[in-house]
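Notes follow the structure.
Removed from the display is one protein chain of the complex; every other protein chain stays in position.
Chain lettering (A, B and C) follows the sequence in which the chains are written, and residue indices restart at 1 in each chain.
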Amino acid sequence: MIEVLYFAWLRERIGLPRERVETAAATVADLVAELSAREDRYALAFADLASVRVALDQELSSFDAPLAGVREVAFFPPMTGG
Amino acid sequence: MIEVLYFAWLRERIGLPRERVETAAATVADLVAELSAREDRYALAFADLASVRVALDQELSSFDAPLAGVREVAFFPPMTGG
Amino acid sequence: MRLRLQAEPFALGAEAQAFAEAQAGAGAVVTFTGLVRDNAGQLSAMEIEHYPGMTEKAIGAMMDQAQARWALEDALVIHRHGRLLPGEAIMMVATAARHRAEAFAAAEFLMDYLKSRAPFWKKEFGADGAEWVAARDADEAALTRW
Partner (left out) sequence: MRLRLQAEPFALGAEAQAFAEAQAGAGAVVTFTGLVRDNAGQLSAMEIEHYPGMTEKAIGAMMDQAQARWALEDALVIHRHGRLLPGEAIMMVATAARHRAEAFAAAEFLMDYLKSRAPFWKKEFGADGAEWVAARDADEAALTRW
């Protein structure tokens, strides 16, 4: 069971700020594929992965990173703070 | 007749903030030589020209600059503002 | 070295004054303040979303890095989230060091990292509706110099 968080337009497109996901996905990319297969709103949110960033347990990571041991996955657009 | 100004340790060594000088010196270097020949306190102040800067009519200049038309000459150490 | 994340407005003047007064050994204090531009009256508000938990971790790591790299006497980061109005301060960075080169470099480093590596997202509200602010290529490129 992984906690999945969405921010900014990913949150808006998916319609949720967070959810618990039962998954056996080995990598972030596998999880994205699983979610995208679920419903159109996920497929739409993840359509252009070049504009999506991922953090694993609150550290920036990449789509090929393994999910083993990870409790929290967050998806969001490139950051625009400051 | 030229107005000559001294700042910081040049002012202290020469003992004057400013004076009017009657001179026919062609360049700043000539003026420095004239002043240095006057009295020891001038010679001492101008002993190391690498640590002396000059401004002509309030613009930074150099020792080989001509004095023709100049009304105000200022001598001072390298600046330490900011 | 202090970090504050808050929804409330802050006054950069009061923050800068208190920061400078807390310094004993520093000769140089640099502040950067980001303001909500009103875009010629087109902008009615800005909303900033962030990722609680990760924000603190990411900025804390940036501050530790800046402190070590430039031997800072002190540093402060304040960043707002939630709803902001035109003219209000979005965030500020303050750095204190013995000499100016270190204070400037550390402030620019913190800004470059905050822009592209701290989990904040801005949304602008205007006459034509709302829009998420797009990341600028120049901001990503700025990181390569550190």
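Heads up, the rule we're going with is that a contact is a pair of C-beta atoms (placed from the backbone, for glycine too) under 8 Å apart; a residue touches a chain by one contact, two chains touch by 3 or more.
Because the structure is predicted, anything quoted here is derived from the model rather than measured.
The missing chain, though absent from the view, touches B, C when the full complex is examined. For the options C:2, C:37, C:69 or C:83, the residue in contact with the chain missing from this view is C:37. Within chain C, the residues in touch with the undisplayed chain are 11-18, 20-21, 23-38, 40, 87, 89, 98-101, 103-104, 107-108, 111, 138, 142.
Take chain B: the residues that touch the chain left off the picture are 5, 7-9, 11, 55, 58-60, 74, 76-82.
In this section, only the chains that are shown with their structure count from here on.
One simple way to say how far apart two chains are is to compare their mean CA positions; for chain A and chain C this gives 26 Å. Distance between chain A and chain B, defined via averaged C-alpha coordinates, is recorded as 71 Å.
Counting partner chains per residue, chain A has no residue touching two or more of them. The set of chain C residues that touch two or more partner chains is empty.
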